[in-house]
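Missing here is one protein chain; the remaining ones are kept as they sit in the complex.
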Amino acid sequence: MNIKTRKNYDIQTIIMSVLTLLTIVSSIAMGLLLYTRYEKAMKQAEIEAADTLITSTVYSVEHYLLNMRQISNTISYNVIQEQDVSSREFNQELSLFYEMNKDKLQSIALYDNNGKLIAAEPVTSQKENVDVLTQNWFTSATEEIENMHFSTPHIQNLFRDDASRYHWVVSLSRSVDIIDGGTPRNGVLLIDMKYSGILDMLEKINRDNNGQYYYLCDSDGHIIYHPHTVEINRGTFIENNEEVASYEDGIYEDRINGENRKLIISTISYTGWKIVGVIPIDAKNETLIRFRYYIITIVIILIMMILFVNKIVSKKISSPILKLDDSVKAYEAGEKPSIYIGGSSEIRHLGRSVQKSYEQIEALMKEIVEQQNERRKSELDALQSQINPHFLYNTLESITWMIEGHRNEDAVFMISELAKLFRISLSKGKTIISIEDELQHCRSYMNIQKHRYKERFAIEYDIDSEILTYCTVKLILQPILENAIYYGVGDMDEDEDARIIVSGVIEDKDIYISVEDNGLGMREEDVKNILVDNQKVPKHGSGVGLINVHTRIQLMFGEEYGLLVESEADVGTKVTVHLPAVPYNKENCEELEKSKIWKG
Amino acid sequence: MKKNKLTFLIAEILLAAIAIFFASRIFFSEKPQKRVAVIIDNSGDEKWNAFVNGLKQAADTYNIHLIICNTDEIENGTEEKNLINEQLDNDIDAFIIQAAPGYDVHQMLTELADQKPVILVANDALTENIVENIHAASTLTKVMPDNYKMGYELGEEILKDNGASLNGKTLGIVGGLLETDCTMKRQQGLKDALADSGCVISWEINAGYDNNVMDILKWKAEVDYLAVLDNEALVQLCEREQSIANNDTLVYGIGTSIKSVYYLDEGRMECLVMADAYGMGYDSVDEIAKVLKGSVYKPDDHVIDTVVLRKEDIFTEETQKFLYTYE
Partner (left out) sequence: MKKHIIMTIMLFLMILIVLTGCGKSNNEKQKTMRVGVVLYTQDDAFINALTDCLKHYFEEMEDENLKIIMTVRDGKDDQSVQDDVVEGMIDAGCDVLCVDLVDRTAPSKIIEMAKKEDIPIIFFNREPVREDLMQWDKMYYVGGDAEQSGIMQGEIAADVIHADEGCDKNGDGRIQYVLLEGEAGHQDAIIRTDSVVKTLMDNNVKLEKLSYQFANWNRAQAENKMTQLIEQYGEEIELVLSNNDEMALGAVAAYDSMGYPEEKRPIIFGIDGLSDVLVAVEEGQIQGTVYNDKEGQARQMAKLAVDLYKGNSLTGYDFKDEKYIILSYKKVDASNIKEYIIDDTGAAK
């Protein structure tokens, strides 16, 4: 049969575990909450910052382009339309414009509708074999004459350069009305802005942005600036600029190459150009990662501290209980510890209750012991009164016969012996007498018996004189002698030399008084039963005697003392009385009388 | 009771260890950038503009600290070794090197490759068997154009312009530095392309660091065609042409700087073969980054694209995109 024993956890473990679980769960929950909130806030802040940056960049670019357009306008209206292109003033004014804006402009050029160069600043020679008519800036200007046209960045393919350099430009072209030598004509005003102007603006906002970047494209999605232009051209970077160009301004989410990103789109007025800010959502922001570690560290330290506090708290709570428990355990183990009183009021109350209970138990136990002693005493007293009455009848009868037979000396002798006998029997109600008195009692008894049994047996006394002054329970030898007479030698013939020997010795702390007869003896079983159970022993008179004596001795002195019976059928019987050697004096008597169990 | 205490202590110690781990990550989370040294001759020269753009862009993407060593001419392996040693003392994790002229460079670089990752760019290190087999290559990782092919393509362009027959025409070849892999390969490629054309090679010279090619050309016979296989020589030639009246020699060249494109535009040469220098820079850093990330990665060779440019090609969108890399 399988009995599964459920483990019983002690109170401290229970408190600790529960508190720990609580701590960990709540700390982690709090950490997670904080982190997610912060993350959200950061992402939000990131987007807002990007938005702000884009707004300001849009403003800058608009401003820049506006500037260009104003230059174009001014030249167109105030210079070209006012001046004849063949005049000196025309060239000077054009030159002035160029000088004023040299840092942003690569060149200003005026062509007629056939692609012939009319004027240009700065002055330099044209490249050979350049077909202006096919260039984008020219065609878009002539096709749509009402608007100004911005091109995408390209290498300027018009003029020779003294330093043999190519220049990347963004062209602003428009159709204009020219006055040439009085004749009105149509032409195209081309203002080539240095690409580096736009490049610088956008490169500045693209520095170190945690994976964010910003790019500029025109309304059809053609890239004007992108930090990864070359990679896009080579195919190693994918951007959805063409798609995005058709979106309205705003914030969008999309997914490219497995990466989620947020797009912020803002349009630059007039040109239709768009600035697109790309913020990867998943990007591992350094600050965010740091913050994550920070939170984790804090949470762990928090847990550590709270665990420590938990331990102290649980200990404080459980310790009085445990101490109380220990006291009780100690008590159960047999010690007599003082019960722990401490801790909270309930524990104190428990402690006190337990203590009181234990005290009550102690008291009750004491009472019981006392009662038992009392009982023993009465038992002893009772036992003492179980003396054979037959002996009295017979002895008085013998005396009557002696008086009737005029054997007066014998009668006197018998009566005085009887008197001695009874004097010692009473012993003024005392239980303890000296061995001398006890032996006197024996002699008296035996003297009386001898008369009755007409000296059919002999009685010898071999007593160590030393023992005479020791204590004994009264009336212990007489029953033994009685038995020895009745069951031992009483039925023996005269010639069989029946004798009874009473001997007594002292060995250190023990006194042995033995009554030995060479009578009938007892069977083995009877020997065994004789001190135990009075039912089995055949009675002549009342066999209570030996058990009575044995019990009384044990009641007084303890179980290690008493009678020892040895017998062999047809050989004899020897009964030995084992007593402790207690000198007969006042104190000892008093103590023994108080029925205190003798403790050697 | 004791068991409790033990459990508690163990838990606390474990937690403390984890906390310290994360705390340290807060402060030391920045992985030190890997440092890559780039050793090329005349590193400040314009001819490397696109290459350096590619290097920088990739270095930015892969978070690599790029050190472009300050150099002028690297004339032999010993000079190169000194530069390398200097950088080894500078905590460098990998090298991107243009092999110096000479036969001893190969061994020196192979030994270096045992210590640190090495990628060769622009030209290979010369190996002894190049004399027998022009296509012999070193065992090091290479990210560079196929120099033989570049010479060959140039030869083919010369043929194309003449209906595949150059009978009786004379050709002068201006090669690059002696004892370099690229010079030998380009020259051989060119010659192989023109092998059956009937073209006569009048003379071959090699440009050097200390001379201006024009000074040498002064003394050479006039030829119908001039094949210039070295960027410096090409630029010097075209520069000086400004002041020298055009003679009838047709120039075909291999170049790496944008100036050479300009001169093509000006008509000073008929045809220009260029390599994608940006790609060379980008791919070499790309490979290095991969090697530095995981120790088991074996770097791959990259053969960089080459373009053959004619004047009319310059302003096509394709070419514009290519030229953007020189910005």
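For reference, chains read A and B in written order, and residue numbers begin at 1 within each chain.
By definition in this document, a contact is a pair of C-beta atoms (placed from the backbone, for glycine too) under 8 Å apart; a residue touches a chain by one contact, two chains touch by 3 or more.
Note that this is a predicted model, so its numbers are computed, not measured.
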Item to check | Among B:Thr71, B:Gln98 or B:Thr319, residue touching the chain not depicted | outcome: B:Thr71
Next on the checklist: Among B:Gly44, B:Gly198 or B:Gly267, exactly one should touch the missing chain; which is it?
Outcome noted: B:Gly44
Item to check | Contact residue for the chain not shown (choose from A:Val123, A:Ile145 or A:Val532) | outcome: A:Val123
Item to check | Missing-partner contacts on subunit A, residue numbers | outcome: 88, 91, 99, 122-125, 162-163, 165, 196
Next on the checklist: What does the interface between subunit B and the hidden chain look like in terms of residue numbers?
Outcome noted: 37, 42-46, 67-72, 82, 86-87, 90
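Keep this in mind: only the chains that are shown with their structure count from here on.
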Item to check | Centre-of-Cα separation between subunit B and subunit A, whole angstrom | outcome: 68
Checklist outcome for this item: Listed in rising order, the residues of subunit B that touch subunit A in the complex are 1, 4, 8, 11-12, 15-16, 18-19, 22-23, 25-26, 29-30, 53-54, 57, 239, 258-259, 261-263, 265-267, 278-279, 282, 314-315, 320-321, 323-325, 327
Item to check | subunit A residues touching subunit B - in the complex, by the definition given at the top | outcome: 10, 12-13, 16, 127-128, 154-155, 157, 160-161, 164-166, 168, 228-231, 233-234, 286, 289-290, 293-294, 296-297, 300-301, 303-304, 307-308, 311, 322
